[in-house]
Structures are given as structure tokens and as C-alpha cells.
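Only a single protein chain was left out; the remaining protein chains are all shown in position.
We just call them A and B in the order they show up, numbering each chain from 1.
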Amino acid sequence: MIGTSHYLALSALLFAIGAVGVVVRRNVIIIFMSVELMLNAANLAFVAGANSLGTMGGQSIVFFVMTVAAAEAAVGLAVILALFRNRQTVSADEIALLRG
Amino acid sequence: MSAFLFYPLAACALAGALGVVLARNPVRSALSLVVTLFFLAVFYVFLQAHLVAALQIIVYAGAVMVLFLFVITLLNLESDSGVRERPALAAAGFLAGAVVAILLAKGLLDSTVPDARGVTLGETFGTTKVLARQLFSEYLVAFELTSILLLVAVVGAVVLAKRTVEEGERDEARTMAAAEAETEAAHRVIAAHEAAHDHLDHGHAPHSGPGHVHAPAGGHH
Partner (left out) sequence: MHDLAIQLVGASGAASATTAAAVTAPYLRFIPLAPLVGMLFHVLLGYRLGRTAVGVVACGAVAISFALATRAFLAVMGAPEGTALVDPVYQWLASGEFSANVAFRVDALSSVMIMIVTGVGFLIHLYSTAYMSHDESYARFFAYLNLFMAAMLVLVLGDNLPLMFVGWEGVGLCSYLLIGFWYADPDKASAGKKAFLVNRIGDAAFLLGAFTLFWALADMGHASLAFADINAHATSLPDGVALAAALLLFVGATGKSAQIPLYVWLPDAMAGPTPVSALIHAATMVTAGVYMVARLHGLFEAAPMALQVIAVIGAATALMAATIGIAQNDIKKVLAYSTVSQLGYMFMALGVGAFAAGIFHVMTHAFFKALLFLGAGSVIHGLHEQQDIRAMGGVREKMPITHATFLVGVLAIAGVPGLSGFFSKDEILASAFAGGHYGIWLVGVLGAGMTAFYMTRLYVLTFRGTFRGDHHTWDHAHESPLPMTVPLMVLAALAIVGGYVGIPHALGGHNAFGGYLAPSVGHHELGLSVATELGLMAVSVAAGLLGIAIAWRMYTVEPEADADIAGRLRGLYRSMGEAYRIDALYDRAIVQPLMRVSDFLWRTVDVVFIDGIANGSATAARSIGGVWRQWSTGNVQHYMLTVLIGVALVVLAVSIGVAG
């Protein structure tokens, strides 16, 4: 029987994959996409929770997450564009200014 | 939802996710993400979140990912080496991620999460009407703030992505220089051809085409 816990487990797996992606990849855009993946994993968890508890609150949150993710994607990609124009690179290794 | 459906669908979603993380070509990575989003939308439908599923496809897969693809193609990115250069860190990342993934999934599967606490979901659960009612009553403030956020994001994106005046001039200058270099190169080719013709009498084979002279390969993007 597939229950909520299955969905939550799937969500966890997706989240972990996304996290690994953020850590491991060099290309900034792919890192960004991994972040989107993580967000979607969270959305799945919320929807599963809404289903489990019978309230619409979970889905409302998903609504907002999507909106914010869209805004974030717009701005973030604009930043990447500007970055690329200045540095001619999108490799995360070469954009390390906070070196301690 | 029966296990018969769940596991394959879940496997596909996971495959898509892995594709995002492991693909070398950024375009492939983006398309994998689109695939994942689609499968997630399927799950939303099964979880009685119809509007959310529709939004997922329309907004997320249809707008956001398209934007991603725009930028990828605009930047004309090539496939990179994929995983970062320091294998030790990458290995650590994989390991940590694996630990989290496996343990968390296993823990969640083993635990008992209460199912629909004795509440049967109504027929209207997850429809537009119900969701809208929630948004405009309980979460009204958040709704309004989010709209402001979108406005700010639009303005910000435009400002950030716009070229400044200097940059524009710089690019123009580069274009001009590139053009001049090209004409320079063309002249040299012509001269070489003429020289080659002079040598014809001596039996030398003419130089093949503009093999030595390279047009400056896109000095700027």
C-alpha cells in the first residue's frame, strides 16, 4: 500500500540528489537547476502532507513556492548573465572571491 | 495509488533528477529537469492537487525552464567536464548525499505517517476554487507580498541583464576591431593567392584556400 511515507521518501531522495548536484557541479547554471530540484522535492513533501492531513494549506504553500522560485529564477539568471559578461565564465571555481 | 504505478513513476522521476546532476551538457541537464517536473506533476494529480499540477506544468516547466534554456543557449555554453576538478571533494559530496538519501528515505519509509487522519478528502479538494478561496482569505497578505516580489524580480532582472553604456561601447569597439581584422585577413589571403599564382610557373602547388588564415573566431559573445 502506498502511503504518505512513500511520497516523503521519494521527496527525500530527490532532495538529496539536488543537494549533491549543488555541491558537485561546476557549472553555475546546473547548480541553479539543482536548487530548483531541491525546491520541487520540498513541494512534493508539502503536497503529500496536504493530502495526508486533508487541509489545503500545503497546496497553498506550494503555490507560493512556485511563485518565488519563478522570481528567483528570473533574477538569478539575470545575475548569471551579468556575471558571464564580466568574467566570461560560468565555472564556480573561478568565481571564488570570498577566499579566506 | 497502487504500488504498480508508483514505483515505475518514481523511478522515472529519480532518473530525471540524476540526469540533471550527472549530465555534462547543460542543455541535457535542463531537459532532464523538465522531465522530472512532468513526473512530479503526475504525482501531484495522484495526490489530489489538481491546480498545483497544472501550475507545475504551465509555470514551472513551461516558463521557468524555458527561461533556463534561453540563457543556456544565449551563453552558448559548451559541455564541461561535468563533475568538479577535485575528486576528493566530489567523492565526499556523493558520499554525504548518499548517506542522507538512503538513511532519510529508509527512516521515512519505516515510520508510520498517519494517512488522511480519518478524513476523507472531499471531491473539491485540490480544485482551483478551493485553493483560490484559501489564498484570498487566509493567505491574503502573503499573496499580495508575493505579487510585489514578482514586480521587484522583473525590475531587478531587467536592470541586471541590461548592458551598461560602457559595455555597449566596448562591445561595439570589439566588433569593429574584429571586422577590421577580418578585412585584414581577407587582404592577406588575396595577396597570398597572387603570390601563389606567381609561383605557378615554378611548379609549386597553390596554397589551399584560407587554411592558414583564421577569421577571428567570435572575439566576443
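In the analysis below, a residue touches a chain if its C-beta (ideal position, glycine included) is under 8 Å from a C-beta of that chain, and two chains touch if they have at least 3 such contacts.
Just so it is clear, the model here is predicted, and its values are computed rather than measured.
Asks: For the chain left off this view, which of B:Leu74, B:Val99 or B:Ala186 is in contact with it?
Replies: Considering all chains, including the one not shown, the answer is B:Val99.
Asks: Who touches the missing chain here, B:Val66, B:Leu89 or B:Leu121?
Replies: Spelled out, the listed residue whose C-beta touches the missing chain is B:Leu89.
Asks: By the contact criterion defined above, which parts of chain A meet the unshown chain? Give residue numbers in ascending order.
Replies: That gives, for chain A, the contact residues 19-20, 22-24, 31, 92-93, 96-100.
Asks: Taking the full complex into account, what residues of chain B touch the chain not shown?
Replies: 84, 89, 92-93, 95-97, 99-100, 103-104, 106-107
The definition used in the following text is that only the chains that are shown with their structure count from here on.
Asks: Could you state the distance in Å from the CA-based centre of chain A to that of chain B?
Replies: So the centre of chain A lies 12 Å away from the centre of chain B.
Asks: Going by the contact rule set out above, which residues of chain A touch chain B in the complex?
Replies: 1-10, 12-14, 16-21, 23-27, 29-30, 32-34, 36-37, 40, 43-44, 47-48, 50-54, 56-57, 59-60, 62-64, 66-75, 77-82, 84-85, 88, 90-93
Asks: Touching chain A in the complex: which residues of chain B?
Replies: It comes out as residues 1-3, 6, 10, 13-14, 17-18, 20-21, 23, 26, 29-30, 33, 36-37, 40, 43-44, 47-49, 51-52, 55-56, 59-60, 63-64, 67-68, 71-72, 74-75, 77, 80-85, 89-90, 93-94, 96-98, 100-101, 104-106, 108-109, 111-117, 119, 121, 125-126, 130-131, 134-135, 138-139, 142, 146, 149-150, 152-154, 156-161, 163, 167, 221.
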